[in-house]
Each structure stands twice: as structure tokens, then as C-alpha cells.
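All protein chains but one are shown at their positions in the complex.
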Amino acid sequence: MMRDLATRFVAEQSKEVSEYFVDKDVKPIKEENVGQVSGNVLAISTEAPASLGLTAPPVVILPGPFKPRHRFKVLQQFEGTVLEISGDECRAHIRDLTRPGFVEEITFSIEEISESDRELAVLGAVFYWDIGYQDRIDGQRLRVSAIRFRRIPMWKEKDLVSSRREAESLSESLGWKR
Amino acid sequence: MRASAGNVNCPPSRYEAEISIFGPGIGECIVIHLGKNAWMVVDSCLDRNTRIPIALQYLQALGVNAATDVKLFVITHWHDDHIEGASAILASCHNAKFVCSDALRCGEFVQFVSLYSQRGFIENSGVDEFNRIFEVLKSRRGYIRPELLEPGWAIADRRLLYYTKNDRPLNVEVYSLSPSDAAITLALREIGQLLIPKVKTPKRRAIAQRPNHVSVALWVIVGDLHVLLGSDLENHPDNRLGWQAVVLSRNRPRERALIIKVPHHGSSNAYCKEMWQEMVATNPIALLTPFASGVKPLPTETDIARISTHTPQIYCTGSPSGWRSPRRDSAVDKTIKEVVRTRRLVYGPMGHIRVRIPIKKGLDEPNIELFNGAQSL
Partner (left out) sequence: MPLIPEIDGSSIVVLGSFNPAIFHPLWFKINQLIRPEEADSAKLEVTHPAVSIFSLEWFKLQVEMERFVVETTDKANFGPISDLVLGTFSILDHTPVRALGMNRVMHFKMDSREKWHAFGHMIAPKDVWHGIMERPGLQSLTMEDPRDDPLGFTRVRIEPSKQVDPGIFIEVNNHYEIEDNNIQNMLNILKGSWKEVLLKSESIANHLIKKVE
């Protein structure tokens, strides 16, 4: 049976996953179990879910909603580009994402970068810099500055091959060749 | 000669040459009136408020029809600060010959653009803009005159535009002074080695390398007026490259320029004493745009002092030292201060220097106007 899956995640998540795994006799997922953000899901129908004839193990108890331990209230966002790493200092351009139009040049200590991100900090690397308040699960509020480098996969042979092919065709059509 | 600020939207008269240079801190654009409502544009930068290329915005304010009246559009090199909004200019100027550096005329450059703009996953303003230029060039067939369809290529000592006195009341010529043959050979090698990424290296933003071998310096003649536009061309120890190659060329124009767009923001790397002594008039009008990025923003005090040995008339589109960062939420400002060591805004107001010279009967006294933060140094 083909099901028309939607690309919206929120409300239908529980219903469809429950159809996969929940045995007929198992109660449907309750409303409050659906994602914190999406906690607006109406109570799942109490109709028994259709059997899909899967031979998977009978029951998987689905986890509760996505509840990060801490909530982050964003005050300011930048996108940065590394221009130079010199000793313990990083020079970068930062583009204001909260009030677009401002670009600043800054220098800062590489100590501000998470250790596991430091190897990513090279010429041309791009990072997010978010400033805001973190409300921890224990109720403590902290003012936070978080730099996170963008993790984008490496160049592949097929990127070079396909771009070379495209370049040949484009050069020909534009007269962009010697 | 004093600088003043008149009505910026007042167009030049038919027999008045105009050199307008715009610069917001990073980026520059030059708009030139060649007489009798013929215009040329060199490079492009965006008005950061409207996101419209400043050349198109300015021409529209003057009542100029960019579609018919812009005859030449030159991109001097592919770096971000000279190219933002160029595709929109190309798309609007149906009657303009598009010219760029002959050093970019290679499959590797097209491949570089294709790689970073379509497979890089990161926005790259210069490369993405060049990709859009390719799109416009492709789509122009059907409404552009055949002789304008293919790009023109700037190389040392090539004439890019020529109107005789029979075509119009004044002779108009535009020459490219660079890149030299040797610079092209070097650039072609470097494009393949430095710009095309290696497999299994991380995807990053494409950052332009220096020195700049591909940059197009231009010589513009309108009647008796000669103008040297230095672009970002720098010096090189090999005198077949950079400014030495230009000065030593036997085919370059032999007159002296009254107006000079100082190369590479006045930096010492682009200062060539011979160029000033042999190609530029005594006490020329020297125009600069600042470059507010970098360990040392340009022009420095030393650069200004050096230029002032050649002329007292030095004008810059903005403050060389950049501008103060905007104020934000107090918690944000406090956090930024705790994290950064130094900080400055690199884009400021779009400074504009305008030089107009009546040229019907020889050269008359130039009128220099400064707008929007442009200043005399």
C-alpha cells in the first residue's frame, strides 16, 4: 500500500510511525508525547491503526518529544569568514544576519573556538557566531557566545569531473575560450 | 581647484567629460561620460541600502538610459569587491560591449566558477556573481546585436573602444594597459593550481589571492583629456609583469593623464614611481577608494604622503580607517567586546567623487565634487 507521506514533520509524525510499529493492541501515542515544538498535535485517533504486514519486532516504544536540556534565546547572529590565522589570533569578516547590511572585520583569540572546531579554522572557512541567553534545565540563565564552524563535506572527484564537463560546454557556447 | 558638492542628479552636458568614482569601504565602481551621452562603466559595487548596483542607480538618477547609452562595461578582475551587481549591469546595458581580463579566458576559470557557485554549498559573492554573468551572457542572444554577444578581452595595448571625430564631435578611445602576455601566462597557471580545489579538501569560501596579475588597467581618452584607471594592478619584481610591464610597453599611449585612479587603494605594492613620472601629468587629480579591510586599511598615512609627493590633489571616496561599528543590544555589545580584540565596520556610506571637465575646445578647468563622505586627503 503506497502511503502519501508528507514532508511536514510535525503532526503526522506520530500517527505514521505508530502505524509502523504499534501493535493493534497497543495504545496510540498520546498527545503530550509529540514533539515539544509541535505539541499542538491533536489527540491521535483512537481507531486501530492499519496493519502493514511488517514482520519487524512487534513493538518499539517511541521516544518522547525532542527536548534539548537547555533553551537558547538568540539575541544576535553573525556569519563569519576566516581571512587569516596568525599565531593565536583569527581575523575574520562577520556579516550581521540579525540586522543585514553591516559587515565588520574582527580579530579574536582562537581560544574562543571549540577545540574540535579549530582544525576547521583555515582561510575561507565559514562559521556561525550566535550571542544570546541560554536557559539551562536547572533554571540558570547564562549569557553565551557560541562560535560553530560550518561542516560541509569535502570536494569529490565527481565535482571536478562534472564541473569540467560543464565548463567545456559553457566555454563553447559563450565563446569563452582561447 | 576646490572641491564642492553640487546637485548630484544633474547630468553632464554633451561636451563635458565626467569621471565618477564610487566606493563604500570595500568595493569600487567607475562611471565615465565619454561625451554626447555615451557612457562606460568599470567594475561594480552595490548600494547597501537598495541592493542596486551603484552605476545603474546613478545613471538612472541622471536620466540616462542604461540600455542604450552605456557603450562599454569592463570588469577589471573577478574579486568580490569589484564585481558585486555586475550581472545586473550587464543585463541592463543592451548596447554595451562586455570586456574582462584575457587572463580569465580559460576553461579552468569557468570550471572554478561552476565548482564554487554550484557545488560549493557556500555563498561566494564574487564567484556567484560571475556565474550570473555567464547566465546573462547566455540569455542575451535574441536581443543583443551580434557584435556584442561575445565578450571582449582586455590585454596590454589593446584598443577596446574607438570613436573618431567623424562618429562624434570628439575622439574617444579606451585602451587596456594590462594584463601583459607574461601576466596572462602566469595567471593561467595559477588559476589551475590555486583556484581549482583538490579532491578531499574541505569546501570553503573562495578567497582571492594576491598579488593580482589579471587586473585590467585602462587608459581613457575623451578629446584632449587622458585618464589612467589603475584598477588593482600591483608591482612585480619581474618587469614583464605589473606596472613595470605597462611603463616599458612601446605601444601604450604616450600622453600624460590628467586624472588618475590610483591603483590598489594607494598601497605601496602598487606604487610605481616610473608610472607617476612618465604617464601622469604634473599635479594630476588623484582619485582613490579606500579598502577598509585587512591588517592595515588602505590608504595608510604613509601611502597618502607618498602620493602627495606627486600631487596635492588627492581625493578619497571615504575614510581610510573604516567606520565605527553599530550599537546593538547592550548584552550583545558587552559580549562582543569580551570576545573580540579589534573590530571595525568595513562598509560605510557610498562615497562619490565626481570630476567634470568641459572638452569642446581643449580642456577647461575641472570641477570636482565630493558627495556622501568623500573627502580631500
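As written, the chain order gives the labels A and B, with residue 1 at the start of each chain.
Criterion: a residue touches a chain if its C-beta (ideal position, glycine included) is under 8 Å from a C-beta of that chain, and two chains touch if they have at least 3 such contacts.
Bear in mind that the values here come from a model prediction, so they are computed numbers and not experimental data.
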Contact footprint on chain A, counting only the chain that is left out: 5-11, 13, 17, 20-21, 31, 35-40, 42, 54, 56-57, 60, 62-63, 66, 68-72, 74, 77, 79, 114, 116-117, 128, 130, 132, 146, 148, 150-153, 156, 158
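Just so we're on the same page, only the chains that are shown with their structure count from here on.
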Computed distance of Cα centres, chain B from chain A, in Å: 39
For the chain B and chain A complex, residues of the former touching the latter: 26, 48-49, 105-108, 110-111, 113-115, 118-119, 121-122, 134, 137-138, 149-151, 196-207, 292-295, 322, 325-326, 328-329, 331-332, 334-336, 338-347
Interface residues, chain A side, partner chain B - complex: 75-76, 81, 83-84, 89, 91, 93, 96, 99, 101-109, 112, 120, 122-126, 131, 133, 143, 145, 150, 152-157, 159-160, 162-164, 166-168, 170-171, 173-178
